[in-house]
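Just one protein chain is left out here, and the rest sit where they should.
After this line comes subunit A, so read on.
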Amino acid sequence: MLRFILQKLALIVPTIIGITIASFAFIRLLPGDPILAMASQYGVTPERYEILKHQYGYDLPIWQQYFNYVGGILQGNFGISLATKRPVIEEFMTLFPATVELALFAILIAVALGIPAGIFAAIKRGSWFDQITMGVALTGYSMPIFWWGLLLIIFFSGYLGWTPVSGRIAVSFFFPRVTGFMLIDSLIAGKPAGFVSALRHLILPAVVLATIPLAVIARQTRSAMLEVLGEDYVRTARAKGLEPSRVVAVHAFRNALIPVVTTIGLQVGLLMGGAILTETIFSWPGIGKWMIDSISKRDYVSVQSGLLLIALIVMAVNLIVDILYAVINPRIRVQ
């Protein structure tokens, strides 16, 4: 098992190096001079230009600039935001829990609804339940989620007035930040009303972000189940006279779960993309909205580091999924 993990790690090293090169190249690919781009509307005197050029290391050879960049990252130095003049990593860490809370809640919804829907659709293949579920799943999969979010706001926030339109929690609540997750921090602070407020803020964005993963998981679970239900060992289990529900739960589902776990893992990258749109629509203070704001404010240092950090996080999650995959499926480890 350790050997498997080491092999996986060795395989992603070139990709990690590539990601650092890509994010390093980003600022240098921007049209125009990077110093002038940073100075933007304020302009810069020739003397100040030279100072800045030296300060940011732009007077060094390009390979040395790259090594300095990677060296900085390894020491946790991701640069200073051009917009707020604070270290980028600080901003990132402040906002990151909001995105994680949203994404976890979304994936929870997607798994809790998608897997049972997929199983029942497969068992009742061809029934009206199967057809409707798969029709809804394909619609969800085809959904422009930014529009879907607006529709939900119109209906639930505007027409029914059930949920707030934006933000993470009502401004009247304040409690110390422990985990960064509003749902947990409100309970730690002993404010159940804050928990309710946070939940009401969370529910619509989470549903929007869950839409596509939910559709994908339901479809994948169904096809994995259909494949497994046709296998010999399921037929044997049935022939032995086992309860149909036991055949499905024990023999079929455990084996169908393997591709489904991979699918769930693959959703993480998509969730990060979806978070950009969802957070923008609901003014959710997470890293998706932060990236969009940074791009529109031309805060390229934040964009560069955000790009790098997000890619590294997605890779780390995919690695963990690969390892989990090997844990539940011993055949992979031997290959």
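Heads up, the rule we're going with is that contacts are C-beta pairs under 8 Å (C-beta built on N, C-alpha and C of every residue); 3 or more make two chains touch, one makes a residue touch a chain; residues count from 1.
Rule of thumb we're sticking to: contacts and distances are computed from a predicted model.
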Choices "Succinate dehydrogenase/fumarate reductase flavoprotein subunit", "ATP synthase subunit a", "Linoleoyl-CoA desaturase" or "Dipeptide ABC transporter permease DppC" - which one is the UniProt name of the chain not shown: "Dipeptide ABC transporter permease DppC"
Omitted-chain contact residue, chosen from A:L82, A:I153 or A:I169: A:I153
Which of A:L102, A:L209, A:M291 or A:V321 contacts the chain that the document leaves out: A:M291
Contacting the left-out chain in the complete assembly, out of A:I5, A:A170 or A:M315: A:M315
Touching the absent chain when the full complex is considered, from A:A121, A:I276, A:V301 or A:V321: A:I276
For subunit A, the residues touching the chain missing from this view: 14-15, 18-19, 22, 26, 29-31, 135, 138-139, 141-144, 146-148, 150-151, 153-154, 158, 226-227, 230, 269-270, 272-274, 276-277, 280-281, 291-292, 295-296, 303, 307, 310-311, 314-315
